[in-house]
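Just passing along the structure, written as structure tokens.
Only a single protein chain was left out; the remaining protein chains are all shown in position.
Should a chain be cited, it is by its letter among A, B, C, D, E, F and G, assigned in written order, with residues numbered from 1 in that chain.
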Amino acid sequence: MSVTFDWDRAKRTGVPEAVFCPGKSGEQLAGILDDARARKTTILLTRMTDGQHCALPDRHREAVDYDPVSRTAVFGELQALRTSGEVGIVTAGSSDLPVACEAMRTLRFLGHEACLVTDVGVAGLWRLLDKVEQLRSYRILIAVAGMEGALFSTVTGLVPGLVIAVPSSVGYGVSQGGKAALTSALASCATGIVVVNIDNGFGAACAAQKVLDPLPLRPFSLAE
Amino acid sequence: MSVTFDWDRAKRTGVPEAVFCPGKSGEQLAGILDDARARKTTILLTRMTDGQHCALPDRHREAVDYDPVSRTAVFGELQALRTSGEVGIVTAGSSDLPVACEAMRTLRFLGHEACLVTDVGVAGLWRLLDKVEQLRSYRILIAVAGMEGALFSTVTGLVPGLVIAVPSSVGYGVSQGGKAALTSALASCATGIVVVNIDNGFGAACAAQKVLDPLPLRPFSLAE
Amino acid sequence: MSVTFDWDRAKRTGVPEAVFCPGKSGEQLAGILDDARARKTTILLTRMTDGQHCALPDRHREAVDYDPVSRTAVFGELQALRTSGEVGIVTAGSSDLPVACEAMRTLRFLGHEACLVTDVGVAGLWRLLDKVEQLRSYRILIAVAGMEGALFSTVTGLVPGLVIAVPSSVGYGVSQGGKAALTSALASCATGIVVVNIDNGFGAACAAQKVLDPLPLRPFSLAE
Amino acid sequence: MSVTFDWDRAKRTGVPEAVFCPGKSGEQLAGILDDARARKTTILLTRMTDGQHCALPDRHREAVDYDPVSRTAVFGELQALRTSGEVGIVTAGSSDLPVACEAMRTLRFLGHEACLVTDVGVAGLWRLLDKVEQLRSYRILIAVAGMEGALFSTVTGLVPGLVIAVPSSVGYGVSQGGKAALTSALASCATGIVVVNIDNGFGAACAAQKVLDPLPLRPFSLAE
Amino acid sequence: MSVTFDWDRAKRTGVPEAVFCPGKSGEQLAGILDDARARKTTILLTRMTDGQHCALPDRHREAVDYDPVSRTAVFGELQALRTSGEVGIVTAGSSDLPVACEAMRTLRFLGHEACLVTDVGVAGLWRLLDKVEQLRSYRILIAVAGMEGALFSTVTGLVPGLVIAVPSSVGYGVSQGGKAALTSALASCATGIVVVNIDNGFGAACAAQKVLDPLPLRPFSLAE
Amino acid sequence: MSVTFDWDRAKRTGVPEAVFCPGKSGEQLAGILDDARARKTTILLTRMTDGQHCALPDRHREAVDYDPVSRTAVFGELQALRTSGEVGIVTAGSSDLPVACEAMRTLRFLGHEACLVTDVGVAGLWRLLDKVEQLRSYRILIAVAGMEGALFSTVTGLVPGLVIAVPSSVGYGVSQGGKAALTSALASCATGIVVVNIDNGFGAACAAQKVLDPLPLRPFSLAE
Amino acid sequence: MSVTFDWDRAKRTGVPEAVFCPGKSGEQLAGILDDARARKTTILLTRMTDGQHCALPDRHREAVDYDPVSRTAVFGELQALRTSGEVGIVTAGSSDLPVACEAMRTLRFLGHEACLVTDVGVAGLWRLLDKVEQLRSYRILIAVAGMEGALFSTVTGLVPGLVIAVPSSVGYGVSQGGKAALTSALASCATGIVVVNIDNGFGAACAAQKVLDPLPLRPFSLAE
Partner (left out) sequence: MSVTFDWDRAKRTGVPEAVFCPGKSGEQLAGILDDARARKTTILLTRMTDGQHCALPDRHREAVDYDPVSRTAVFGELQALRTSGEVGIVTAGSSDLPVACEAMRTLRFLGHEACLVTDVGVAGLWRLLDKVEQLRSYRILIAVAGMEGALFSTVTGLVPGLVIAVPSSVGYGVSQGGKAALTSALASCATGIVVVNIDNGFGAACAAQKVLDPLPLRPFSLAE
């Protein structure tokens, strides 16, 4: 059964719809890519497994820019960069990289180049403090952490930019599945922090874009 | 026992520390206000009950600008407005007003004037659609909703600005305490939405300020 | 060990018992189908995996009408339709299709033809609004949504028919397993909405049948 | 601060908006009633405490028909009955009466007369069996139960009508707050049952009305 | 690493320790069986997978009486029956059989013969009522049910014996994992019901034995 | 609104219905007592607050035997004892006394005299070991504990009788409300233990009665 | 009903039993103090409300050293200090003081003098860093924090001593009741941290004593 893709979304909200791959068959994905090619539209695919990538028809598998760490793929020409260095992405540990890379690749797809600062978890605070000046230079800081998520409050208290917390599903026992990090981000005693769903690097990037890009001025009409 | 107030916070992070009133005695609050007067600093007090307001010494009670709906009080001179009309605040129902007003009053304290749009819950979608053009004009939209929080996804799909969702503790049964609205905001299928803790109008306003105000340029030194 | 099937249920409650396949061996399923053939009864099998379907003996596998999307199978002759176009089934996204199709196939088994409207999630509200007149024409609307389930409240506020919400186990992080969508449906601020268990398309269809079919008039006797 | 009441809702969805009283001040309630009087509209108020009733201005307190058991009030002339005896309301125990009466009073406000059958919890199954013929005569059965909610499955297996389960917040320990009864209703192995939020007698009545009243035929226009 | 088996338990508490197989290697299980043979002791093994059974050395695999439905194995001579027909075991559906059989086999190992009554879920109440006289004849009734567990309250209200409820991990959505049935059993409005852990047929049987067998009279000495 | 009391329950199940007082008005309680007097029936009232006791009419308040610790009241003549010393009731701490006394008073109402052993929590294991011989003498041991409920497993491993665990809502933090003790009882590694709802001393006593009293022999007829 | 106090505990485990006041009547408390006076034993009372303190008989109220912040009271002569400056107690905010003071007072009762460092929450990291050298000087650091509990991981990564985390029930929304801080402490990515129950300053102090005091050498005999 084919999928009704929302090709109008970018025009309406300024954020193109991405293809969330879980549960989609190879046939469904190929159909979407065929459409994208016909429309000469660049699209982003998220949460694509290696298996889904391999199962694409040759004409598509060779055309997509697939990244196995972030499990994202871009199909079509990337737009030119509109900003660079306005967004930092910071991770607590190396297990947070897939989520951080999903955010970075999504931002690039949306026209923004972000900087990545890894492995600055608060258990070794000096690693974080070594980077403070760099972290203070970003308008937006996307922070990715699992376990107890103590990075979120600590970093928010140190920087002047907006912090977007992305809890990652890293941990075991009470932190299994990312709930502990999510709760820490929401309950943070620091100010200037906002939160997205667990592992939602894509969502953090879309929120960042809404801050970076000027408002579309065109009036909105539901009847259009 | 007196409270160690963090007078340096504004200098460090650009957001002055507010006084979170729950659990503080009249004596502790009076001590903080005495300090503020001596330092000629304007401060914001949040979650102040009518009882706490009444229990202030006369010299303070008359000086604070107390608002019983939002349970906030401002002590000292308000700074001049830096922006107006960049932030909209939208509520699903009239029970969400206290949280919305906490956000609006905090924004004013921080130098930004927000517009309030009330009672546009999705159960009567026409009320929301009537306001779409207005809602599309804001760089930032703070959305406040309790119950099932369907407003968050619906409004995010309609506007180009960043949406900051504030779940409110309005509802009964499965929505008691705001958890249902919180989960709806985090799980939203719309893009460009970020979330703060339940009832945290103050936190939403601080996050908005981080977007509105340009980055402080002064280097950060922990040794300062 | 064979299964005691409740062949009397249709006579008693007006709803024939369906065979819930999870945990049943190929032998058990074959035994039930043998009985059904002997009794010349049409039966419905739900949640049948491809593996269970393949493992049926040839005589049954070829006789059943198996649908891999909804994972349902019908064995025997379908009864004539009693209504058509009284029920609409609406989904938020393409991942909700298996649940929607389980509802549609169950309704057909019970003698009612439903219409399917897909991919009208509220993140792209115009897609939903384009269908409003159609959705307003149904006596009953079965709405299927995962993630945050904002579709439930929005659609209920727009239509005059009864809305039966079926949360689907689509999502990740806080929406994993369908709990977020379930909570949204139950906490809905809209009126005229009722809810069934997560992924229970079958249950939604049985409830719809109880509305569509006139009451059996025969007195009920436990001693029968 | 006054409340924006949605006077258009009945015209749009066929269900007039009710006033949910918790958190509303006496002044706000009085303002709504003044408006209702000016519009010559009959309205329903739910979850009204004795305190809120007493605090109404004399002109309103004497005019409303207030019922302390269900904590509902009707203001204005009741419409004529459109059906009688189509809906049964059944309770497990006497503690479920407030919720059952909220449903009954809401139905009457909407033009339908329901019958009440009380104290038929399954711990004394004979009490339920004594009423089976009566219960089998209703098109819709609203079942109210707290504790473990075993009534829901048992009664659904006995009757041909649609069962709307309303879990009530009756119980202690694991059943405190109604969660156990809610889960029982959703997980029911019986077919033809749908569920609303804990204590939501009002919602059950509105859903019943959608079944009982024929569809409005007027097309829906958001631009209206 | 070998396992320290508690060979003294039967002497102390009257209930021999059973071997809980999950996580135990083939080598560990073989070691325990070697010991049992040397001590000429009969032992019970629970939750044994087919794989664990196959992996036993030939000398043991042929000697154990393994039942794949209940996943139990008995090694050694069964003791003579002390009672028969004092315990009934009743299930709601066919998926509850593994748990019911674990209880029945454990009881037999302990010297008691139980009767099994299957598929009497309350959705088809007449099936249960047909068996009422039989169910009323047992001193102890072990009831096994998953989904919403309505069987527990209904059956307890009908019989004079002690009901031991065993929630089974049968169901999906809100009933996944057996929590809904467990809560129903604990919250039951019926009297004379007690509960054990989810899927714990073994525990229910041990509790039944404590009722059936007379108290050991020998004084207990920790120094023994 | 008067309450339909189930005067037939004792005849059917051997356990007379008790009056669960929460939520019942003074008028409702008085009505039940009037009926009991007219029928010359002895009844038990549970969870009666001091306020409810005081609010009884003089003719009833003086006639009931009210115990403020267990919050139970007996109205009418107590039946003769059928057993004594067959049941022990053991508590971990003094805060568990209300629940223990509810069980003891209910047992007495049902014709059985229980022995109370208090303050033997496992943090001071010698206190428990001092009582082991006494505890080993009971056919049934009702154990009441809050906090972490370690008493349940420890005592079950020491005695040959059936242990009925009653978690009590004693504790703070993670043990608030009795959930920790409930979970401990259900997850116990000891055998021969069964569980009832939090604070349900009444239910434990009713279960004990079902063990102590011989089966009624009279056939059961729903048509009676 | 009097309370059986465990006067032998200190002799057995090295930690005297404290009196946990919640739920104890004035009479019960007075009885315990009478016993203590007769035995010339010093005892500690925890969680004593102002009301309980006032309700003591004059002979006791004047004799106890009551501290309303920590809600602890000491009755009798304090033992001489055995250590001083080995334990630090650090709090995130002023709302954590009651818990911190309970720990400090308990330690003093046990013969150890602790140092208190307040208001060093990570939202203002410089406040914490200013104290690092002091915090690094303690063998044991008791850390008290509510909200998201980020202090736990941060401070553990900075100091060489053992950190005992005490989550406090400070916060609202997702952090209500202390669960968020508890989870953060348990999930901490830092090493050398252990956790006690929410608000359990008393327990943290007792654990610290076990580290500070040399092992009792006397053999343990249950028969004693």
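The criterion applied here is as follows: a residue touches a chain if its C-beta (ideal position, glycine included) is under 8 Å from a C-beta of that chain, and two chains touch if they have at least 3 such contacts.
Treat the numbers as computed from the prediction; the structure is a model and nothing was measured.
Within the whole complex, the absent chain has one touching residue among A:S25, A:T49, A:S94 or A:Q134, and that is A:S94. The hidden chain makes contact, of the residues G:G76, G:G93, G:G121 or G:G157, with G:G157.
Summary of contacts with the chain left out: across A:L125, A:I142 or A:V195, the touching residue is A:L125. Contact with the chain that does not appear here is found for just one residue of F:I89, F:V117 or F:A185, F:A185. Along chain E, the points of touch with the absent chain fall at residues 1, 3-4, 6, 8-9, 12, 17, 22-24, 28, 167, 169, 177-178, 182, 197-200, 222, 224. In the full complex, the hidden chain is touched by chain G at residues 12-15, 18, 129, 132-133, 136-137, 139, 156-164, 182, 186-188, 191-197, 202-204, 206-207, 209-211, 215-216, 219-220, 222.
Chain F residues in contact with the hidden partner, per the touch definition given at the top, are 92-93, 121-125, 147-150, 152-154, 156-158, 171, 173-175, 179-181, 183-191.
Throughout what follows, only the chains that are shown with their structure count from here on.
Rounded to whole angstrom, the centroid-to-centroid distance between chain E and chain G, based on C-alpha atoms, equals 45 Å.
Contact with two or more other chains is made by residues 123-125, 173-175, 222 of chain G.
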